[in-house]
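One protein chain omitted, others in place.
Order of writing sets the chain letters: A and B. Residues in each chain are counted from 1.
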Amino acid sequence: MKYRLADLAARIGAELQGDADCEVDSVAQLQDATAGSISFLANSQYLKHLASTRAAAVILSPELAVQAPGNVLVSTNPYLCYAKAAALLHPQAAFTPGRHPSAVIDQSARIAGDAWIGPCSVIEAEVEIEGGVFIGPGCVVGRGCRIGLGSRLVARVTLCSGTRIGERTLIHPGAVLGSDGFGLANDEGRWIKVPQLGGVVIGNDVEIGANTTIDCGTIRDTIIADGVKLDNQIQIAHNVEIGENSAIAGCAGIAGSTKVGRNCTLGGGVGLAGHLEIGDNVHFSGQSLVTRSFDKPGYYSGNLPAVANGEWRKTVARIRRLDDIMQRLKAVERRLKALDSQPQKGD
Amino acid sequence: MKYRLADLAARIGAELQGDADCEVDSVAQLQDATAGSISFLANSQYLKHLASTRAAAVILSPELAVQAPGNVLVSTNPYLCYAKAAALLHPQAAFTPGRHPSAVIDQSARIAGDAWIGPCSVIEAEVEIEGGVFIGPGCVVGRGCRIGLGSRLVARVTLCSGTRIGERTLIHPGAVLGSDGFGLANDEGRWIKVPQLGGVVIGNDVEIGANTTIDCGTIRDTIIADGVKLDNQIQIAHNVEIGENSAIAGCAGIAGSTKVGRNCTLGGGVGLAGHLEIGDNVHFSGQSLVTRSFDKPGYYSGNLPAVANGEWRKTVARIRRLDDIMQRLKAVERRLKALDSQPQKGD
Partner (left out) sequence: MKYRLADLAARIGAELQGDADCEVDSVAQLQDATAGSISFLANSQYLKHLASTRAAAVILSPELAVQAPGNVLVSTNPYLCYAKAAALLHPQAAFTPGRHPSAVIDQSARIAGDAWIGPCSVIEAEVEIEGGVFIGPGCVVGRGCRIGLGSRLVARVTLCSGTRIGERTLIHPGAVLGSDGFGLANDEGRWIKVPQLGGVVIGNDVEIGANTTIDCGTIRDTIIADGVKLDNQIQIAHNVEIGENSAIAGCAGIAGSTKVGRNCTLGGGVGLAGHLEIGDNVHFSGQSLVTRSFDKPGYYSGNLPAVANGEWRKTVARIRRLDDIMQRLKAVERRLKALDSQPQKGD
């Protein structure tokens, strides 16, 4: 897709400094850019490439705009403008509606005429698929699922029975929604399965990463609200609720019945224990373990970054001896106190 | 399914206090329950909903039974009774045996007449599938696999060649059993693959979660004993053995050749190093890293729960300075000792 810089600037909400008629048709990194491409700089680590870039224009913050060698699209949020420009210049390929002959579709399924059901996908009974939905190859859509307008299952996605997906939601390969939660009652050492009777409800404009899993609720539903973004390999247990516009990085896990508020972020590998309540605007850094509720907005951490092994061994040994350190400190304090109260010779 | 309370009580091993003829047909949470449903209370966090519930009956411990407004099913293990009641009131849907025409089944496979092979599933040569087995859509059952009576592959499960599954075992979507273990020998910097020749043996009444992976053994088999319950996204490496009735929460990982005993539990995200021996009744809390064998029953931990970021930064800095703290403490001790032995003026 080709745009005049002036038109592109208007569409992405940036201010153009330079040649309004210059045409661009692609995005590129600063160091790879060519005459037809625009680039951006959102991370100062890459500032070194700015002076020598051959990009037709660069999206920059007002502070950096003065350093650019050529055309600039100025914005207080360059990364957002870049995202919009990339979507305009590289629009997603349209698809031809229909059903691949190898798809297995139950006759009770209601599928909009402008949806696509890909090869080797299976659509079970009483499924409802709305307009513009794209079901890629190898998907399984279980009995009674509903998929809203314009949502997209890329490939090999599994929706277990009764899963409901909102509009414009994007689900990547290998994701599994609606699998049984891990509900077990103990009967004198043996585990008895607790039937998992609830569903999964996914809102609008949600994105769910590759091989992420979201279990159905035990009785009620597991709920992922509008605008939530989930990276790859995330595990969401039964009865979890995630509030609007929260974003969770890869390999995070949330145990059963925990509620996460709106506009939260979880770093990669974060683990939330079960039955917690996390408020709005709460942020956990990567690999933090969360064992209690946090209702106050803010940043929370609980991890120990890697250091050289020798240093680390000493640190672990010292941590193991903290009790000893404490006892010895107390002994020193007692001794000093005794010294203070001791009558000096000659008094 | 509809039950008289008296009949249900007898079936789930609870004592009925109230109307024997009252009929129920579903389970519900306390706050959502209606006249036809039963509920339960296993977590005191939800006690506030007891007084106002509209449930036909509530499953309660003897201590709480007196607080209930209506019919009570009394049990010393309410959650277990609930599990049994839910299974009776909401039995799993039966399936019609057969083979979907889109399934690809090798003619050497032996499949019981009352099993079901779902659409787009692939059954390779010399597979044996026993009575009542359900193979959902999109599964792959590799050459020579055996699946015992009444087991169930929900959808898109992969069993690599030679995997053996016991009876009444339930495997959720995306699980992969029998993939090659991570066996590598180093040849002057290059990694040479160690052929993975063993199999995977899964016992009876096992449950395996969505996207969980269990590698085959290097020479012998990887073994998951009867009654083991595995949550989603767990990684079990080659040659691991897990004893009866152990339960492992999501995102845990067990490295090669480690043996876990019976009735153990691993919290979410726990990591076990390779070649360890974990005894019976050993329990690890979430995200613990286990680097040595534990043979004594008990609870073990190794994680640092998240706190506010500012507090955390200070803590990490202090941990980094533990060596300095120790040195300064020793200096103080030496100084005090010197003071003690120092002759006082005038002696």
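Keep this in mind: contacts are C-beta pairs under 8 Å (C-beta built on N, C-alpha and C of every residue); 3 or more make two chains touch, one makes a residue touch a chain.
In this text the structure is predicted, and so the values were computed from the model without any measurement.
Trainee: For the chain left off this view, which of A:A10, A:V66 or A:V307 is in contact with it?
Mentor: Candidates A:A10, A:V66 or A:V307; residue touching the omitted chain: A:V307.
Trainee: In the complete assembly, which of B:L64, B:L149 or B:V194 touches the absent chain?
Mentor: Residue touching the absent chain, from the options given: B:V194.
Trainee: Touching the hidden chain in the full complex, which residues of subunit A are there? Just list them.
Mentor: 27-29, 32, 43, 45, 77, 79-80, 82-84, 86-87, 90, 92, 100, 102, 118-120, 136-138, 154-156, 170, 172-174, 207, 209-211, 227, 229, 231-233, 245, 247, 249-251, 263, 268-269, 286-287, 303-309, 312-313, 316, 319-320, 322-323, 325-326, 329, 332-333, 336, 339, 344-347
Trainee: With the missing chain put back, which residues of subunit B would touch it? List them for me.
Mentor: 102, 104, 120-122, 124, 138, 140, 142, 156, 158, 160, 174, 176, 179-180, 182-187, 189-195, 197, 211, 213, 215, 219-220, 233, 235, 237, 251, 253, 255, 269, 271, 273, 275, 284-285, 288-292, 294, 298-305, 307, 314-315, 318-319, 321-322, 325, 328-329, 332, 335-336, 339, 344-346
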